[in-house]
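Structure in C-alpha cells, see below.
Removed from the display is one protein chain of the complex; every other protein chain stays in position.
By letter and in written order, the chains are A, B, C and D; residue numbering begins at 1 in each of them.
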Amino acid sequence: MSDALTVVVLLLVAGSATATVAQRDPARQALVLSFLGVLLAALFTVFQAPDVGLSQLAVGSVLTPLLIMLSVRKVRRRARSEEGTE
Amino acid sequence: MHHLIPLLVAVPLFGAALLVATGRHLPRIAAEITGFVFSGGTAALALVLLLNSSPPMTEWAGGWLPVAGESVGIVVVGDGPALGMAALASLLTLAALAYSWRYFDEPPRDRTGSFTALMLVFQGAMCGFAVAGDLFNAFVFFELMSVVAYALTGYRIDEAKAVQGALAFGIVNSLGAYAMLTGIALLYARTGELAMAKIGHGLDVAAGQDGPDALVLASFVLVLTGLLVKAAAVPFHFWLPDAHAVAPTPVCMLLSGVMVELGAYGAWRVYGTVFAGPGGIPAADLTRALVALGILTAVTGAVMCWYQRHIKRLLACSTVAHTGLFLVGLGVLTPEGDAGIALYLLGHAGVKAALFACAGVLLDRFGSVDEHALHGRAQGQLRATAVMFAVGALGLAGLPPFGTALGKSLTEEAVGGPLTVVYVAASAITAGAVLRVTARVFLGLGPRPEDAEYETSGSGEEPETSGPLRRIPDTMTTVPAVLLAAALAVGVIPGFGALVARSVDEAGSGGVHAPAHWTLPGVLLGVASTVLAAALAGLAVTRLGWVAAPGWATPLRRLQSGHVGDYVAWLLVGATLLGALALPGILGS
Amino acid sequence: MHVLPYLVGAYLFLTGCYGLATSRNLIHAVGCLAVCQSATYVLLLAVGYRDGATAPVFSDLKPGSRPVVDPVVQALTLTDIVVGATVTALLLALVLQIAKRHGTVDPDELRELRG
Amino acid sequence: MAVNGWILAATIELGGGGAAALWGVATGPPARRVIAQNMTTSAVCPALLLLAQGYGRPSYVDLALLLALLGPVGTLVFARLLGDDLAGQQPSAWALTWTAAGLGAAVVLALCVAGSPGRATVKLLVIGALLISGNLVASRALAGGFRGVRGG
C-alpha cells in the first residue's frame, strides 16, 4: 500500500516538474511551481520527513511564488511605464 | 590550538553581523576600521594556525570526538594547504579592503558597512571552504562563497554589464553546486558517511576486489563538476570572463586571486581524500581527465586573453589560462607537482590581484578599461601604475625570481616532456597580452587598432569612485606594490619554497618530500617565456595584423556568447566529457 | 520500485537543465533552477528512506518502538531548502536589475557581454 | 505496514485530486489555473491529515495545519498579483469550492470520530475551520476580491 502511494506521488512530482519547465510564461510557471512545492511537501511526508515537509510548505507554497510574482509585477510595470513614456 | 580553527569562519562573520547591526548609524570610516580589525584578526589567526600546522591538526566541531573511529560531528582539517589557503584568502581580503579604503563607490544610503560586511562574509566563507573536512560542510561553504560572490559581482547595479555578468555567474555556479550536492547524495547512499576520509574508506570497503563502478564514476563526475565550475575549467569557464570583468575591482582581486583557485584546491582535496583509494577513481584516469581539461583550459584561456580589448576581461581570461595550468600540475599527482602548484598559486594570487588593482586605477582615472580607447591616454602620467603593470606582466610570464617562476619551474619539471610547452606558451601569451596593453596604454606605442566585430568593449564604464579621480590615492598604488612584492618574496625568501613544499606534501602524499629550489632549466624556461611574451607584445604593437582576430579564433570567441542557456548546455557537455575521460578505468575494472 | 525515486530525482535534474538552457525569460530560468534543486531534495530523502520506518521524532513515539529513517539526510535537505530559497531570491534581485538596465528579460536579447 | 484504510484513502485523494489539480493548473486560461491552484490546498491538506492518521503519528498533523494556513495565503498572493491577467474573467467555481469544502469537512469529521476526544480533536477542528474558511475566502478573492491593484 505504501508502495502505491510512493509511486503515485513520485509520478505526480515528475509530471508537475515537467509542467513547470514547460510553462514559458513566468506568472503561469509560478502557479505550477507552487503546486510542485505543495506536492513535494506531500512526498516528503511519504518519505517520513515531516521537518523537511514543513519547510518545503513554508518556502514552496508562499515564499517562492510571492518572490516570483513580485518580480513579474515589477518587470511588467516597468514595461508598461516604458510604453507609456514612448 | 586546534579548537581555534572554526573561528576562522566565526570571526569575520561576527564582524559582518556587527556591521549590519550598527550599519545605519556608523560613519564610513568606523565601518572600514571595523572591517580591517576583523579581517586582519582573521588573517593573523590563520597565520598563527598555519605556523602550528605541522603535524596537521584536525578538529571536531561541536566536540563530537570520534568514539571507536565513528563520529556524528563535522571534521575540520588544519593542515598546511587548508590553513595556507585560508591565510591567502584572508590576506587578500585585507588587501582588497585596503585598496577600497575610503575611495570605493559611495556606500548606499543608510548602509555604510554593507560592502565591508559582504567582504567579511566572503572571507569567512573562503576560510570555511578551505578548512572543510566534511563533504557536505564543504558544499555549504561553497554555496555561501558563491552567494556572496554573486551579490558582490552585481554590486554596481547601475551597470548593465555588471548585473548580466552576475546573473550568468549565479545561474551557472548554482547549477554546479547542485550537481555537487547530487554527487554527495550518491556518495552518502553508497558509504553512509559524510566526512571525506570516511567516504574514501567506505568506497574502498564497498568496492572490495571489484574496483569502482558506475556509481563511483557518477559521483566523481558530479562533485568535480561543481568544483571545476568554480575553478573555471573549460567548458565550465564561460561565466568567468563575464563575471570577473564586471565585478568591482576589489572583488575582482579576490575572485581571480583566490576564489577560482579554491575550486582547483577543492578538486585536489576531494580527489586525494575521497577518490584516491582502490575503490575510487584510478590515478591514470584522474590524470587523463585533469590533464586533458587543463590543457584545453590553458589554450582556450590564452587565446581568449590575447584577443580581448577590455582590460579586466583580458585579465579574467588570463586567470582561466592559469587555472588550466594549475589543473595540469595537480592532475599528474606527484608531490613535486603539488608543491609547484602551491607556490605557483601563491605567486599568481599576488600578481593577478596587483594587475586587477592597476586596471582599477585606470578605470577610476579615465572611466574606461578599453585598450583601444585608452591608447596613449595614460602616457606620461600614472608612472607608478605603468611600472607595476609591466612588472605584473613579467610576473605573469614567470620571470625569475618571482614566486610564479619558482612554482612554474617546479611544475614543469613534474609534468615533464611536451606539457612544458603548454606552460611556456600559456604564460607567455597571457603575459604578452598584458605587456601589449602596457605598451599601448601607458606608452602610446604603435598605431591605434581598429574595432573588431564580435567583442566586448571596455568603454562607457562608470568609475568606481564618486567621480573620475584626478589624483590616485596612495592606498590604490601601495596595495598593488605590496602584492607584487609579496609575489616576489615567495620566490626570493630562501627556504620559503621548501617550507611550502614540505607542508603540502605532509598533507597530500604522506611524507614524500619534494625538493623545492631553483634549477637551471627552470630559470631558463622562465626567461624564455618572458622573452617570448615581450616578443609577442612587440609584434602586436608594431604589426597590427597580429592582434585583429584571425579567422580561426572567431568560432572560439563566438562561443563566449553571453547567453546563459549556452553556458548551461556547455556545463552538461562538460560533465559528459569528464565522465568520458574517466570512463576507461571503470570499464577496465 | 527500488530505483524509481532515484530515477525521478535524476529526471527532475535533467528537466530543470533543459528548461534552463532553452528558457526565453530569465524569471522562468530561475524557476527552472528551483526544479533542478528539487532533484537534490528527492534524491537525498530517497537515500535516507527505510522500509516500514517512521520519522525519528520522539515527541509522540517511544524510542526504539519502531524503526526510524535516516535523520541526517533530512537535516541536509533542510539546509538545502534554505539555500534554494535564498539563491532564488538573490537571482531574482539580479533579474530585476537586468530588466531595468537592459530593458528586457529575454536572454537572447542581452548583447552586452560576448567574445 | 499492513494494509491501512487511511493510507489507501490518502492515496486516492492525492492521486485523484493531485492529478486533477495538475491538469487544471498547467492548462487552460489563467482563471482556471488559479482555481486549480486553490483546489490544491483542499486536495492535499486532507490527504496529509489522513497520512498522519495512517502512519500513527499525531505530530505529522502540523503539516496539515501549516498547509491550511499558508495555502490560502498563497492563493491570495496570486489573486492580488495576477490581477491584470484575471481582469474581466472573474473566475469562480462555486460548485467545486463547496465540494472541496465538503471533502475537507468529511475527512476532519472522520478523523475526529476515529480518535479519542482531547487536544488532538481541537487541533483537528481548528485545521478544518482554517481549511474551509481559507478555501472559501480564497475563492471569493479570486472572484474579484481586489480592485484597483495597479498601484499597490
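Here is the rule we go by: a residue touches a chain if its C-beta (ideal position, glycine included) is under 8 Å from a C-beta of that chain, and two chains touch if they have at least 3 such contacts.
Definition applied: contacts and distances are computed from a predicted model.
Per UniProt, the protein behind the absent chain is "Sodium:proton antiporter"; the candidates were "Sarcosine oxidase subunit gamma", "Urea ABC transporter, urea binding protein", "NADH-quinone oxidoreductase subunit" or "Sodium:proton antiporter".
In the full complex, the chain left out of view touches A, B, C, D.
Here the missing chain is touched by one residue of B:46, B:121, B:316 or B:490, and it is B:121.
Taking the whole complex into account, chain B touches the unshown chain at residues 3-4, 6-7, 9-10, 13-14, 16-21, 23-24, 59-64, 70-74, 76, 108-109, 111, 114-115, 117-118, 121, 124-125, 128, 136-137, 140-141, 143-144, 147-148, 150-152, 154-155, 157-158, 160, 186, 188-190, 192-194, 213-215, 217-219, 221, 563, 565-566, 569-577, 579-580. Where chain C meets the chain that is not shown, the touching residues are 1-7, 10, 13-14, 17-18, 21-22, 46-52, 55-60, 63, 67-76, 78-79, 81-83, 86-87, 89-90, 92-94, 96-97, 100-103.
Hidden from this view is one chain, which touches chain A at 50-51, 53-55, 57-59, 62-63, 66-67, 70-71, 73-74, 77-78, 81-82, 85.
Everything that follows uses one rule, which is that only the chains that are shown with their structure count from here on.
Computed centre separation for the pair chain A/chain C is 11 angstrom, with centres defined by C-alpha atoms. A straight line joining the Cα centres of chain B and chain D is 50 Å long.
Between the CA-based centres of chain C and chain D the separation comes to 24 Å, rounded to the whole angstrom. Chain contacts: chain A has residues 2, 22-23, 30, 48, 50, 72 touching two or more partner chains. Counting partner chains per residue, chain B has no residue touching two or more of them. If you check the complex, the residues on chain D that touch chain C are 1, 55-60.
Across the complex, chain C meets chain A through its residues 1, 4-5, 8, 11-12, 15-16, 18-19, 23-25, 27-28, 30-32, 34-35, 38, 41-42, 45-46, 48-49, 52-55, 57, 68-69, 74, 77-78, 81-82, 84-85, 88-89, 92, 95-96, 99-100, 103, 105.
Those residues of chain B whose C-beta lies close enough to touch chain C in the complex are 136, 140, 143, 147, 150-151, 154, 157-161, 163-168, 170-171, 174-175, 178-179, 181-182, 185-186, 188-189, 194, 241-242, 245-246, 307, 452, 454-456, 557-558, 560-566, 568-569, 571-572.
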